[in-house]
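Encoded as structure tokens, the structure appears first; notes follow it.
All protein chains but one are shown in place.
In order of appearance the chains are A and B, and numbering begins at 1 in each one.
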Amino acid sequence: MATPENKLAFDGGWEYSPAPESTDHIKVAKKYELFIGGDFVAPASGKYFDTINPATEARLSRVALANAADVDKAVKAARKAYKGPWSRMKPAERGKYIYRIARIIQERAREFATIESLDGGKPIREARDVDVPLAAAHFFYYAGWADKLEYAFPGRSVRPMGVAGQIIPWNFPLLMAAWKVAPALACGNTVVLKPAETTPLTAMKLAEVVADAGLPEGVVNIVTGAGDTGASIVSHPGVDKIAFTGSTDVGRIIQKALAGSKKKYTLELGGKAANIIFADAAIDEAVEGIVNGIFFNQGHVCCAGSRLFVQESVAEQVVRKLRDRMETLIVGDPLDKNTDIGAINSKAQLEKIESYLEIGQQEGGDMYQSSCAVPDKGYWCRPTIFTGVSQSNRVVQEEIFGPVLAIQTFRTFDEAVSKANNTPYGLSGGVWTDKGAKIFKMTQSVRAGVIWANTFNKFDPTSPFGGYKESGVGREGGLHGLDAYLALEA
Amino acid sequence: MAAKAKQQDVRVPVAKTYKIYIDGKFPRTESGRYFTLEDGKGRVIANVCRGSRKDFRNATVAARKAQAGWAGANAYLRGQILYRIAEMLEGRREQFIAELKLQGATQHAARKEVDTSIDRLIYFAGWADKYQQVFSAVNPVASSHFNFSVLEPTGVVSIIAPDDSGLLGLVSNVAPTIVGGNTCVVLASESMPLSAVSFAEVLHASDVPAGVVNIITGLRSELTEHFASHMDVNAIVFCDGARKTAKTVQELASDNIKRVIARADIDWSRESSQHPYLIRDTQEVKTTWHPIGS
Partner (left out) sequence: MSLAAVDTKRKLPDLDRVPRVDEVGVNERVARFQSRSIKKESKLQALRMVLSMIDLTTLEGQDTPGKVHQLCQKAMHLHDAVPGLPHVAAVCVYPTMVGVARKALEGRGIHIASVATAFPSGQAPLNVKLEDTRMAVEQGADEIDMVISRGAFLAGDNAFVFDEIAAIKEACGDAHLKVILETGELGTLDRVRRASALAMHAGADFIKTSTGKIQPAATMQVTLVMLQAIRDYFHETGRMVGMKPAGGISSAKLAIHYLVMLRETLGNAWMSPEWFRFGASSLANDVLMQIVKQQTGVYQSADYFSKD
């Protein structure tokens, strides 16, 4: 007989001592310039901005603020490189440069992971085990396509688009840079990349890698800045292609701004994925999948499984196990190797998340948070779940981009599908069941670009990623990811 | 009293012994036999192992043992290993150029052959995690089934490398065979066998698991029939053109329906001779059906 007393105790007892990753081997400069035309150059305005460590609020470095003049310089450098050495180079040789980038990232892996964790707040374990290896693998994968493009598009010959303007977000800074730069270069384009303003450092370290790898100047240009810098890139007439990853709101602005221009674009935007657990699922592994789906990377994931649908007959069991599992998640210093949930990326983002916690409670949802300690300084949010909410609640409809899960029950397959699709978003979805036929029916019915069956938040350079509906247009990764950077001709 | 003779400052170089490469080790041929390789002026360059059918048999046992593990390694890892082979070969560029020259090539031809071999390895490394995407299919069957076809390696492949190429011909056939998850036993060129043995050293330094590639030197007249007839070999890649021998190979291969892949008269130095169909040649197609329903 289950009683409230049959509870497990997770606090106190044997605790893990701090296990900080060492930082004495990494090199972070006091100041970073713009990387244009193969050199590090000062910004036209002479202005710089701080980048801080969200776990300590301490400044890490200062980076250049690129204005329209700097962007113009970068685009011109990219165009020069495109017309010059890059398009004249044999594709196999182009590929070798990209292989070099992959190799150097592997060699400097620990430094990259540590800086990523410091700059953005994600746990070192994730940066070390997921972000950096995947970034290197992405360069490795696309390097191999450079001289094989004729096999990817039957009946068509291909040519690069030209200069690609690429704007990336703060949740996976290095990995998103890899997702953008690798395929663009492999297809023969040159790039102007703008990292997010709160996480510029690994992009600057990537600039150093590009320089050390000996790529011809101007093939990769990196300009740091915020929204205005991004707008300059989007509107610059010398850019042939825009690739953007970020919020749906900004994606709309970009698509509108590009109306009437000849620029091609791909957009990878927000999501509010349904993670669906059937009664015949492997329940304990499904609970782990919930945790990976919403608490991985502090929930700063566009494809996060932020709406849980659990079949009613196992709902009590699943929620109970989820709560127990939440108690074992360690929120804290991102540089501690045992940290599971790091710092929220910025004060602004934390305020946004907290406003949703407020909204969720006001809407009548039952909020539950784990009981772990959090440090005094820095931006933190404990893992949170809402029960007693439904499709009409804002916390269920809107993307929170934090470690906050909205839980609903369902009774039938059709109900689950209907509710999963009942959203303007369509980036990803999850289904947990032991029955293969149900998996394939789910994948047929859910309108999302990535369906994870009995797993979640799995990424691979060979696997295409991207959304339906307002989650964006275009795919990154895999053979299909080449489409974004090539013009096809009969 | 005689004056002490002045010592010459001459260093005696250490000559290399060429062995064969089986299961990640460098044994001599179990038969103890050898044949000599001579330069243009009739001087002996090296004693080369005259491999026996028992060597070949031992190599196929090693190849079979290694095959499941190699095929089970993920594509990314196989690609990384092939890239590593290229890195190692690049590091020994001068050695390989010198060795090809010793076997009769000009400086220019030797350099081109080594550089092309390195680039060819990189080419096939890049296919490791892509050929599946190009050659697989999801098939839209009429019934309510999810139906997909994927490539799977055929297994153990015996390769008779081109005789007229010391290095590039061997590399051009080994790389596409192993990148697809097969393991192989290679009969090196008879007239230019040295680079094959040195290449085995490169493989050995590249994290290639033992048994994935095995290299034997010896006489075609003695070994071809075993490469063609062994019942535990799934495919034979045959690079020498003589029609009579080709017919014999085909006949011997038929006993276990060995896949016969003839690649005769190919100029391996041309870019057009590298392509992913060389990978597909040693792959099977597996199709799976699964219901779609609740």
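In this section, a residue touches a chain if its C-beta (ideal position, glycine included) is under 8 Å from a C-beta of that chain, and two chains touch if they have at least 3 such contacts.
Computed from a prediction, not measured in an experiment: that's the story for all the values here.
In the entire assembly, the chain absent from the figure touches the shown chains A. Among the residues A:62, A:110 or A:337, only A:337 touches the chain that is left out of the figure. Which of A:261, A:328 or A:355 touches the hidden chain is settled by the complete complex: it is A:328.
Taking the complete complex into account, A:12 is the one of A:12, A:46 or A:155 that touches the chain left out. In the full complex, chain A touches the hidden chain at residues 1-3, 5-6, 8-19, 125, 129, 280-286, 288-289, 320, 324, 328, 337-338, 434, 454-455.
The definition used in the following text is that only the chains that are shown with their structure count from here on.
Distance between chain A and chain B, defined via averaged C-alpha coordinates, is recorded as 41 Å. Taken in their complex, chain A has these residues touching chain B: 92, 95-96, 99, 137, 140-141, 143-148, 151-152, 413, 435-438, 440-441, 444, 461-462, 478-479.
Of all residues in chain B, only 75-76, 79-80, 83, 119, 122-123, 125-130, 133-134, 146, 276, 290-294 touch chain A in the complex they form.
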